[in-house]
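The other protein chains are all here in position, but one chain of the complex has been omitted.
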Amino acid sequence: MPAVGNKSWAIAEGYIPGASVSADPALVSHEAACILNAGDRDAQLSITIYFENREPAGPYRVTVGARRTLHLRFNDLVDPETIPRDTPYASLILSSEPVVVQHTRLDSRNPNVALLSTIAFSCG
Amino acid sequence: MPAVGNKSWAIAEGYIPGASVSADPALVSHEAACILNAGDRDAQLSITIYFENREPAGPYRVTVGARRTLHLRFNDLVDPETIPRDTPYASLILSSEPVVVQHTRLDSRNPNVALLSTIAFSCG
Amino acid sequence: MPAVGNKSWAIAEGYIPGASVSADPALVSHEAACILNAGDRDAQLSITIYFENREPAGPYRVTVGARRTLHLRFNDLVDPETIPRDTPYASLILSSEPVVVQHTRLDSRNPNVALLSTIAFSCG
Partner (left out) sequence: MPAVGNKSWAIAEGYIPGASVSADPALVSHEAACILNAGDRDAQLSITIYFENREPAGPYRVTVGARRTLHLRFNDLVDPETIPRDTPYASLILSSEPVVVQHTRLDSRNPNVALLSTIAFSCG
């Protein structure tokens, strides 16, 4: 299968709710970058996180294997620093190989679950 | 009407919740690829499903008739294998004719319904 | 202001829930094509509706004035025929002038409100 997608993606929306209706990992409020690497080489990703009132954080390093998907929770990023909850942010994802990126949030504060999702912006 | 769309589409997000608030088919938790074939020839689709920790599944074969739409539930794909529930996946859809693909999930675990939708990524 | 957008748009997902939590028009289950005509000429739109098991319906004729938006509810289309509820469909929108189209659904069956939205697919 040929590689599909692009090597640079932006997600302008980002917000990890600090509260959740449930401690069930599937229902904890979370925000994810879903990444598809359909190609035959592992993709090395570098993620930078932008904020409203401070310099960016990162880069965060992530690998998505060949012919694999990764549903990366921003909640789980800890190196070089945790992403603060209840704080607006945005992200820029650079990849060594073409990938496809989709942004999804599950918000379970209310206490009902709300979902959003969108294809990320492909920067080329 | 001329055919519109593209022949290759990716959906980087995929997740079929294993629980539902209702057994009503309209309200069962499901994930769909909504496909429009506005052209005058039937479109033969080949779908590959990617996972986080194993090789891809498929191809799944689907036909979308000329001047027809198909709201294909990933829940219903069984040949060559069922897509596991509560498991992250992604999909790549190749078509013999130009089509348009949109991704939608109805999640009724909570027990309230949550929805997400996005245009898929057009690979050309 | 120059006209922005394109003259051909597709929405592959379509479904008007037949039930609603409320008779309040703002909270009735509905599906909308939100159209922006930022240009200085009125846009004449022609909408075709595609189904899973029958030939397409339409064309439906709609005008979006110069420098105006229209949040067109598919629920309100009646000429040449009403769009059936609880039935999958898709739509193709052709415009005489460049416009921008976004697809939104408010689903109030559950009885809680769920929302989805996505930019439509620009066919050029």
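Order of writing sets the chain letters: A, B and C. Residues in each chain are counted from 1.
Criterion: a contact is a pair of C-beta atoms (placed from the backbone, for glycine too) under 8 Å apart; a residue touches a chain by one contact, two chains touch by 3 or more.
Being a predicted model, the structure only gives us computed values, none of them experimental.
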Residue of C:41, C:54 or C:71 in touch with the missing chain, whole complex considered: C:71
Interface residues of subunit A (partner: the chain not displayed): 8, 10-15, 17, 48, 50-53, 55-56, 86, 88-90, 92, 103, 105, 107, 109-110, 112, 114-121, 123
Contact footprint on subunit C, counting only the chain that is left out: 1, 4-5, 21, 26-27, 32, 34-38, 67-71, 99-102, 104, 106, 108, 112-119, 122
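Everything that follows uses one rule, which is that only the chains that are shown with their structure count from here on.
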Separation of subunit A from subunit C, taking each centre as the mean of its C-alpha atoms, in whole Å: 30
Subunit B, residues touching no fewer than two other chains: 112, 114-119
